[in-house]
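All protein chains but one are shown at their positions in the complex.
Order of writing sets the chain letters: A, B and C. Residues in each chain are counted from 1.
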Amino acid sequence: MMRSAIMLAGLLAAQACAAQELAPEKIGKTVLGDFERVYVADVVLPHMVDGRVYVLDVDLNLKGMMESGFAGMMLAAPQRGQVYVPTSFYERLTRGARTDVVQVFDAHTLTVTDEIPIAAARAQALTYRNLFQASSDGTTLFIQDATPATSIDVLDVASRRRFEVQNPGCYGIYPSLTNPLRFSTLCGGGTVGSYTINEAHDGAARKTSAKLFDATNDPWFTHAEHDVDSYLFVSYKGTIARVSLEDETAKLLDSADVAAGAPGWAPGGFQPFAYDPKSGVAYVLMHGDAAEGSHKNPSAEIWSYDVKGKKLLARSPAAGLTSITISPSDPSALFAINPVESKIQRFAVDPQTRRVAKTKEIKLGESAALIEVSK
Amino acid sequence: MMRSAIMLAGLLAAQACAAQELAPEKIGKTVLGDFERVYVADVVLPHMVDGRVYVLDVDLNLKGMMESGFAGMMLAAPQRGQVYVPTSFYERLTRGARTDVVQVFDAHTLTVTDEIPIAAARAQALTYRNLFQASSDGTTLFIQDATPATSIDVLDVASRRRFEVQNPGCYGIYPSLTNPLRFSTLCGGGTVGSYTINEAHDGAARKTSAKLFDATNDPWFTHAEHDVDSYLFVSYKGTIARVSLEDETAKLLDSADVAAGAPGWAPGGFQPFAYDPKSGVAYVLMHGDAAEGSHKNPSAEIWSYDVKGKKLLARSPAAGLTSITISPSDPSALFAINPVESKIQRFAVDPQTRRVAKTKEIKLGESAALIEVSK
Amino acid sequence: MDDVIGKLLGAFDRAAERAARKSAQMIGRRSALSMLGSTLVGGALVPLLPFDRSLRANAAEGGRADATEEECDYWRYCALDGFLCSCCGGSVTACPPGAEPSKVTWVGTCHNAKDGKDYIVSYNDCCGKTTCGRCQCNTNLRERPGYRMGVHNDINWCMANTPSMYHCTVSVIVGVSGKG
Partner (left out) sequence: MDDVIGKLLGAFDRAAERAARKSAQMIGRRSALSMLGSTLVGGALVPLLPFDRSLRANAAEGGRADATEEECDYWRYCALDGFLCSCCGGSVTACPPGAEPSKVTWVGTCHNAKDGKDYIVSYNDCCGKTTCGRCQCNTNLRERPGYRMGVHNDINWCMANTPSMYHCTVSVIVGVSGKG
């Protein structure tokens, strides 16, 4: 096409005045380099068959997108230069046979280079981080199923072998930070179930923790953050719990109350907090007039909370956010989803005061719920 | 599910105070009756895989929807209680093998009851009425193809046999109003090509009219309206041409100039006029400051024009419309798409003055382009 | 009341565990589901309501008394995440044309200001049509994460239907709450 277009342009140019005119151009294609990416998963509720994962740079320039189909999930695998996007396809868009696969996107071309078939039982859910995770060494993928009975599919990426473990009454996947054969799940009784994959890699034994939280009165959000050696969970009322998932049985290490001394305030959203392991500061999306049923309310403020020191460092106005994350390479950069204004926003953290201020935004997304920063 | 839910409700009710409480309910399904329908085809440009045809009653209550996939078309077949919706499906939503079919929807259940395979060559275009039509007796469907070379697929609904006729340099399908074996097409040279299907029903000879319009300086919109025995076309500058497509060769019968004496005004939109055969009045979407390139501009006014008497009867303010149609059963009811406000609107025609006034509207549609009223 | 729920919740988990043992040879979720059918689909999911009612806030409680059935504030919609079928060609309790009620559901407990009672509402998704897209609501009274699946609303409850495409959500009264 372009060759002949240029020939043609030559023909036309011959008839035209020659000076200073713009030269004929070639159509380019775009391949992404190795910059740090902000991934925004948008399930597009009004058109759920057409979900997508947006790819931005840290300056919030949109660099491309990946198709995530109907209620797809996403997980970046930067060490492989890939992004995993499990989803469901139907023979006739909304009807006919259902096929579930993990689409393997090349992180530079944003094309699907591979597809791994999975059971048509994966949770067709809003994009929560902990419904689709990888083992600490990246060799194994964990997929939350719900039919609505819950189970977890354990998929070896290289061999594509998979097996299923039941997690009845439990939900969410929290891989051990050090042991690639171990992952945990949150259970409705307030316990944590921890699975250890057997040597044959075809099953996993489960051990249940003591009761660590009150799922009735103050449930934990399923979103969790990593510290260096432990996970942090936050509860509807604002308790931050530090939990070790490294042993056969999960253990509560510590807890702190973000909202202590601030009645009526509580965390909210789909990804209600981010955590900076270096400074030990959590950034929590907080709303006032908190009440039963307000746990997905958008933020009024971002609270900077010293988890180890158990101290509220700063409260910064930041309206309309339901998901927040932090750059692993630059802990002064927060990224958030503002579904009220259909925007993705960047915030800068003042390293002294830990106050947070909006520095950039882009109009993007319709039902975005998950935001991740990754090389 | 409902049975056991009701059992359960019984159980619970036994524990509750008895008086005046709402009774347990059954989940219902909805089947549509035989009312006159307003069909609105929306290609949903921001999510083109998820096009839909909305079904409303004439009071603009939304009654349901039909999936029209990627750049689908629609044609009601009320005598069969069906709606034809040709579209394209891909194995993996946006990639993989393409399959084109005519989906046959039951007009009462809005489910797909049949699928007729067609060539993967149909024009994946904005929903223009004349890209997908039926013969006067309803037995044959005509599908405009574009690869971009243009052809028309002729499909016998009962036998599903089809053949293809080329219409190079031409576009659009205008079935004869009386002869089910004849259909015409508009050509870039300003002529009309008319096809007559042979007795074997496997080919069609084409005859080309005299030059009827100036495709360079004042092209006809491809949207056309029926009179009793002829078609009406309108040009970019506002000429309404009456054309007979009943014979082997198309003939211009008459023409009139809607915009005569109103410099700067011209028709615009995707479905820029409607016509009432009983009164001979056309309702034309008109915009001011008309210029080259403004032919899809939304309306500022609706002009009521007596086509036979060649007289402008009324100018009524009606902003933002790009498609308009009329009820076949009630020529005082106009229906229009307002993409500026994402609304579907109903207008009443005053039978004396032919002035038009908005009477109802519903927020609906993202990229709706075609609106049809049908039993 | 809590006892009833506890038992049913327990039954749900025990059924799933039984299924798990039986499906040790990896027979696939569909089979597991059909085995669960009689307990799970047959009702065990409906009455999960393990929450302290004292937590209720008036603000979130009863919606607006004058809200229409096409508004998120309508009293029955107190824990509804999705599109109202009443805006999509159906009604509060009926799926729009072409859509099938979901076989499994989540529930809410909503306060009806008119009679002062609390009702258990089954939120059935309507399935098999493309997402309606109109009247999107997201209310979460007593909604809980997926480890309390029967009161979780951030998942496609058409999951057990074929096809499992989500269209919109109805709100069906299945009973009055014990404390109503």
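In this text, a residue touches a chain if its C-beta (ideal position, glycine included) is under 8 Å from a C-beta of that chain, and two chains touch if they have at least 3 such contacts.
Computed from a prediction, not measured in an experiment: that's the story for all the values here.
K.L.:
In the complete complex, the chain left out here touches which of the visible ones?
P.N.:
Counted over the whole complex, the chain not pictured touches A, B.
K.L.:
Can you work out which residue in B:Tyr54, B:Trp220 or B:Phe347 touches the chain that's missing from view?
P.N.:
B:Trp220
K.L.:
Considering the whole complex, not just the chains shown, which residues of chain B touch the missing one?
P.N.:
45-49, 70-71, 88, 90, 93-96, 98, 119-121, 123-126, 128, 144-151, 163-166, 168-172, 185-188, 215-217, 219-222, 270, 289, 291-296
K.L.:
Tell me which stretches of chain A touch the chain missing from the display.
P.N.:
Considering the whole complex, chain A reaches the absent chain at 1-2, 4-13, 15-17, 20-32, 50, 52, 55, 62-67, 108-111, 364.
Here, only the chains that are shown with their structure count from here on.
K.L.:
Starting from the Cα centroid of chain B, hunt down the chain whose centroid lies farthest away.
P.N.:
Comparing chain centres, A lies farthest from chain B.
K.L.:
Once you find the CA centre of chain A and the CA centre of chain B, what distance in Å lies between them?
P.N.:
The separation of the two C-alpha centroids amounts to 43 Å.
K.L.:
What is the distance, in whole Å, between the centres of chain B and chain C, each centre taken as the mean of its C-alpha atoms?
P.N.:
39
K.L.:
For chain C, which residues are shared contacts with two or more other chains?
P.N.:
104, 129-131
K.L.:
Which chain A residues sit where two or more other chains touch them?
P.N.:
Each of 46-47, 49, 93-95 in chain A touches at least two other chains.
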